[in-house]
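All protein chains but one are shown at their positions in the complex.
Moving on to subunit A:
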Amino acid sequence: MGRYLIRRGIVSAATIVAISIVVFGILAVAPGDPLGEFATNPSVPPERRAELRASLGLDEPVPVQYWNWARLYVQGDWGESFSTKTGVREYVLGRVPVTLAVIGSSFLLGILIAVPIGVVSAFKQYSLFDQFATTFAFLGFSIPTFFSGIVLIYIFGIRLQDTPLGLPFVFDRTDPLASNIKQSILPVMVLGLAGAAGLTRFVRASMLEVLGQDYVRTARAKGLREQTVLIAHAMRNALIPVITIVALQVPEIFGGAIITEQIFTVPGIGNALISAIRSSDTPVVMAITFGVAILVVLFNIIADLLYAAFDPRIKLT
């Protein structure tokens, strides 16, 4: 286990370094000098621009620039935002909790929807319920999040606005927590349903596989109640591979979160990323893109560890 963690840690670190080189490389070779502030602003005189470039270290060769950036990043200095002139680290980290809260609740919602539906679908394979669930899953992963978001806004935010079912669809950044929960419902629903669609299929497939195993037949032959067989014997094992799928969905959910935050004006990192890209605020873009990459790599390790923890047949060496 210890050796596994060390090896896995080295591979992950290498991956993260490679990703940072790619992201930095793209910014370094991109036209328009995105690493240099005011680089394209015509009102800044050329000599002042050269000074600025020098002060940012941009006249050095790209590898040196990368090294300087990486050293500062590791030390916790993520630079200063071009547009707000405040520290990037505080700005980005300040937005992480909202995003994590939305993503976390959507994950929970997705799992709560997908597991029961998937289990029942597999148990009653080819039944009417199963066919409904299949159709739901197909609709779910064919609908892009930006469209489901708009449809939900139309239904709950506009059509049902004056009924008790009406929900706010614009995030009020100054509001107290109580109304934050209400305005989080729609974005969480969009992301949760998107995640649930794919997950339902996996739970069903995994459950079907387990239901065909000998030990399930043994459990039934012992005269256990069907409910016990289904939940205590079959489901517990069927959900193990699902853990991996959930972890692999993390990058996708992050992608969905960027779009959803944009639609519902959720003040999270996705929203910050889009505004930063639009205003050429490179330090913020860099910090968020790279931060998402680190989180994705981290979640993959967590998934492997959980898998090993739940399945004693798996030995991490």
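Definition applied: a contact is a pair of C-beta atoms (placed from the backbone, for glycine too) under 8 Å apart; a residue touches a chain by one contact, two chains touch by 3 or more; residues count from 1.
FYI, contacts and distances are computed from a predicted model.
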Report the protein name recorded by UniProt for the chain absent from the figure; options are "ATP synthase gamma chain", "PLDc_N domain-containing protein", "Biotin-requiring enzyme" or "Oligopeptide transport system permease protein OppC". "Oligopeptide transport system permease protein OppC"
Contacting the left-out chain in the complete assembly, out of A:Val96, A:Leu167, A:Ile185 or A:Val297: A:Val297
Of the residues listed, A:Ile143, A:Val216 or A:Leu306, which one is in contact with the missing chain? A:Ile143
Option from A:Trp69, A:Phe156 or A:Phe254 whose C-beta touches the chain left out: A:Phe254
Considering the whole complex rather than only what is displayed, give the residues of subunit A touching the chain that is not shown. 15, 18-19, 22-23, 26-27, 30-32, 34, 126, 130-131, 134-135, 138-139, 141-144, 146-147, 150-151, 153-154, 158, 194, 197-198, 201-202, 204-206, 208-209, 212, 241, 245, 248-249, 251-252, 254-255, 258-259, 262-263, 273-274, 277-278, 285, 288-290, 292-293, 296-297, 300
